[in-house]
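Since the structure comes first, as structure tokens, the remarks are kept for the end.
Excluded from the complex is one protein chain; the other protein chains are retained at their positions.
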Amino acid sequence: MISFTSDYTEGAHPEILKRLQDTNFCQEPGYGEDSFSEDARSLIREALGRPEASVFFLVGGTQTNSTVIDAVIPHYGAVIAAETGHIAVHESGAVELSGHKVIILPSHEGKMAAGDLQSYLETFYADAAWPHMAHPDMVYISFPTEYGTIYSKAELEAIRKVCKEYKLKLFIDGARLGYGLESPSADVTLKDIASLCDVFYIGGTKVGALCGEAVVFPAGDAPEHFFTIVKQHGALLAKGRLLGLQFQALFTGGLYFEISRHAIEMAALLKKVFERRGIPFYIDSPTNQQFPILTKEQMDALDGKVLYEIWGKLPDGRFITRFCTSWCTAPRQIEELDSLL
Amino acid sequence: MISFTSDYTEGAHPEILKRLQDTNFCQEPGYGEDSFSEDARSLIREALGRPEASVFFLVGGTQTNSTVIDAVIPHYGAVIAAETGHIAVHESGAVELSGHKVIILPSHEGKMAAGDLQSYLETFYADAAWPHMAHPDMVYISFPTEYGTIYSKAELEAIRKVCKEYKLKLFIDGARLGYGLESPSADVTLKDIASLCDVFYIGGTKVGALCGEAVVFPAGDAPEHFFTIVKQHGALLAKGRLLGLQFQALFTGGLYFEISRHAIEMAALLKKVFERRGIPFYIDSPTNQQFPILTKEQMDALDGKVLYEIWGKLPDGRFITRFCTSWCTAPRQIEELDSLL
Amino acid sequence: MISFTSDYTEGAHPEILKRLQDTNFCQEPGYGEDSFSEDARSLIREALGRPEASVFFLVGGTQTNSTVIDAVIPHYGAVIAAETGHIAVHESGAVELSGHKVIILPSHEGKMAAGDLQSYLETFYADAAWPHMAHPDMVYISFPTEYGTIYSKAELEAIRKVCKEYKLKLFIDGARLGYGLESPSADVTLKDIASLCDVFYIGGTKVGALCGEAVVFPAGDAPEHFFTIVKQHGALLAKGRLLGLQFQALFTGGLYFEISRHAIEMAALLKKVFERRGIPFYIDSPTNQQFPILTKEQMDALDGKVLYEIWGKLPDGRFITRFCTSWCTAPRQIEELDSLL
Partner (left out) sequence: MISFTSDYTEGAHPEILKRLQDTNFCQEPGYGEDSFSEDARSLIREALGRPEASVFFLVGGTQTNSTVIDAVIPHYGAVIAAETGHIAVHESGAVELSGHKVIILPSHEGKMAAGDLQSYLETFYADAAWPHMAHPDMVYISFPTEYGTIYSKAELEAIRKVCKEYKLKLFIDGARLGYGLESPSADVTLKDIASLCDVFYIGGTKVGALCGEAVVFPAGDAPEHFFTIVKQHGALLAKGRLLGLQFQALFTGGLYFEISRHAIEMAALLKKVFERRGIPFYIDSPTNQQFPILTKEQMDALDGKVLYEIWGKLPDGRFITRFCTSWCTAPRQIEELDSLL
């Protein structure tokens, strides 16, 4: 059985396991004050070209989203997301648990349009009743999006401009950041991401780590008492070394980018498997998530041999599916899929 | 430099690393639906002698405390803890973040007394204004406590009795459960713990795991939609396998108990190091945390060579310190301490 | 200057002021245990034909919505509303403050369609990832809606049916309940409302009271410790008598219905003022809120003499406006408007 259901079906990149092994008996302080975390923070600052950046390691994506949002905006603040955004759909109301409303805007293949944002905010402030409404203080976008699409530099700049005009913070969910940056369609780099937002994170869980997300405040302006906030959100790992050493591994010798690139190459192969058969895609994704539209017959052919996700059913009876590649996908897995179809 | 600062200064028990290595490329579903987690749940149910128990794996202690409390009691409910309880002191207000008041009772060397609890509740309901007060719905205790002490079976039964009388849930924080159960002073077993409370957890982070706490509802009555609640609290690990395989390792062949016992044996050695010199203890702890009272001279002797925590200063200038042993403490570390003092 | 901006521009019905005066020096207990509140609860139970109903008096609408929602559904629960629903738009995130997500469905002239609800829930449970999503536990609708429209009995029954099928509570915001029930278009009575939902409230603030909303659990199944929950939400009035005596006045001799009817009659007159001039309406509202579409010239004619709300601007330059009548609107105010236009 081969699984393309997600990019977190395996353990971790071997380099991470090796480092776990090598450092196992080093005694280190907890809560991110270990030497591995310290080193990982330096490596990330270096990769960003920003010695002033604040870097923190949290465990998972939903946790990071709710903690960062709650830390950065006032308690009464609302966060604006595309209606397909992870915080709007798949976090069981984690953002609301801390008291923040998620305001949704239309999704354009997973992306928020700067024009929609501008228009929402214009209408908001034009309404005399706005003080009776949840106050928008942040924009949340994902790069790449939940549909595998990526924002162009121009799109990010346009959103950033609106945010500045209306004094909203811009937060980029980078749970799959590597897969976005290494897409041949991407015209932004990690440094651009850091320049274009107030806070973002570099996803580890889906890009080769056992767990871990590196939160970055590029300007070094982490909220006061962020450590305490992280703890309050249950997001502070006692053995912070586990997070530190993983990001240390991923940001040594460009491993993070290299394995992201691999996933993108595998996605290109995967894409061809479907294209060759004239199988259409629900969305034209340039990253590691692919959304082929399969017939019942095609699905039957894979039954019991290949796993993937079903995202919806079309009126004509075909299914929208999701196939993910990852840092770990092997060419032979795609060949096997090819032979089965 | 040797560190006795905590029981989470090293990585993980080698058996865990081995298992990580061996299973690394197995493809498994996320969110605790992997085969390792399934197996670990069975092993724990077996160790409890309770096939009906519900078992969930969360990442860390504070997270587990706030998630379980929020899941088990109504939103308006308050939780009663000893004033030294972890949720009362060292969780940055995590329980309050979900809206729950922590009501504190006196601490008797870290423990809550059933009599104090009874008396609080009698007084509460005798007060005609009780509907204006936060409603007590749960009792939180730690086993062992934050001061290394442990409840006797009789003490637990007495607390349980009061809980039943006043319809409060009893929740046992077992972040260091193994170290409590394996103490020669303990007169309760894991099965007893399961019989004496509504929910508890088996701590992994401090007992040989990289991270992970196993939440157990002994009667199999986990709150409805507990999975969703865990997710909402940012406590659901994508690669649940990481938690599953660790508890699988710890509950295979009694490893959890064996390594806990080792820590207790090391604590006995450590104790003797101090006792031999007439160094008194702040609290007589039968578990892996020891609280010797050191003079400035004694501390100077260790300076730069041994790490430990300072918990307070006595009026006479001496310091209350904490030395922890763990699954990983080596006899030679204690010998070195001995030679330094 | 005449104001049609809202239905709360004046003080209270004279009968209420009289009762305030008459009872001013009676000594009564606080927090709703006064004899006026007791009597008002009886009068409301009688009007409902439900001696078993639980009735509580709260101060205002937003407060009532957030308190009731938080009391009735679990902490992790989400509430479904039309996208124009008061809780979705005009409550500054009050529902989210207690941790609950507001899920929005399309609005059909302010109303939720049972079909949309059914379809949302079918899709929700068909999605294998639903445990990762906020769990829907309640439907919130307003009667009449924020656009002055009202649900027919058949529409309410259809929504109720879906709620029962998917185990959702149905909550009716009756901030303007009287104006809905007394509309000639209404085919439901107060008793019907009570039969068709799990909890609703009878709005006082907008129907002749200084403040006050009467929350009704028709089946007498108020959540346990509802008093404490109300207090926790800051919604418990010390001088509960102020609420009690107002509802006592409103439910003596059918005053609530009589003054609601008056507002509806005034709305009919108002409607004619616009219709006579061929002024169209944005929505065909059968209640006390009317939404004429005015030209700049028409608005100029009213400038400085008549107040009303502006709800939006049409592409052709005309404005959607809102004119409210109330228990207090006098025919001569409408005549004056007529003469000005």
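Chains here go by letter, A, B and C, matching the order in which they are written, and residues are numbered from 1 within each.
In this text, contacts are C-beta pairs under 8 Å (C-beta built on N, C-alpha and C of every residue); 3 or more make two chains touch, one makes a residue touch a chain.
Everything quoted here is computed from the prediction, not taken from an experiment.
Enquirer: As a test of the contact rule: which chains in view would the missing one touch?
Expert: The chain that is not shown touches these displayed chains: A, B, C.
Enquirer: Of the listed residues B:18, B:90 or B:191, which contacts the missing chain in the full complex?
Expert: Per the contact definition at the top, the residue touching the missing chain is B:90.
Enquirer: Out of A:232, A:248 or A:287, which residue would touch the omitted chain in the full complex?
Expert: A:232
Enquirer: Contact with the hidden chain only, please: which subunit C residues?
Expert: Answer for subunit C: residues 1-3, 5-6, 8-12, 14, 17, 20-21, 23-30, 59-67, 91-94, 97-98, 205-206, 210-211, 228-229, 231-239, 241-242, 307, 328 touch the chain left out.
Enquirer: Where does subunit A touch the missing chain, residue by residue?
Expert: On the side of subunit A, residues 31, 70, 74-76, 98-99, 131-135, 224-225, 227-229, 231-232 touch the unshown chain.
Enquirer: May I ask you to list the residues on subunit B that touch the chain which is not drawn?
Expert: Spelled out for subunit B, the touching residues are 76, 78, 89-93, 96-102, 104, 128-129, 131-135, 309-310.
Rule of thumb we're sticking to: only the chains that are shown with their structure count from here on.
Enquirer: Going by CA means, which chain is nearest the middle of everything shown?
Expert: Looking at where each chain's C-alpha mean falls, the closest to the middle is A.
Enquirer: Are the two sides of the subunit A and subunit B contact the same residues or different ones, given that same means over half of the numbers occur on both copies?
Expert: same
Enquirer: Could you put a whole-Å number on the gap between the CA centroids of subunit A and subunit C?
Expert: 42
Enquirer: Quick one: subunit B and subunit C, Cα centre-to-centre, how many Å?
Expert: Chain centroid spacing, subunit B to subunit C, equals 49 Å.
Enquirer: Between subunit A and subunit B, what distance separates the C-alpha centroids? Give it in angstrom.
Expert: Here the centre of subunit B sits 33 Å away from the centre of subunit A.
Enquirer: Can you list the subunit C residues in contact with two or more other chains?
Expert: 76, 98-99, 131-135
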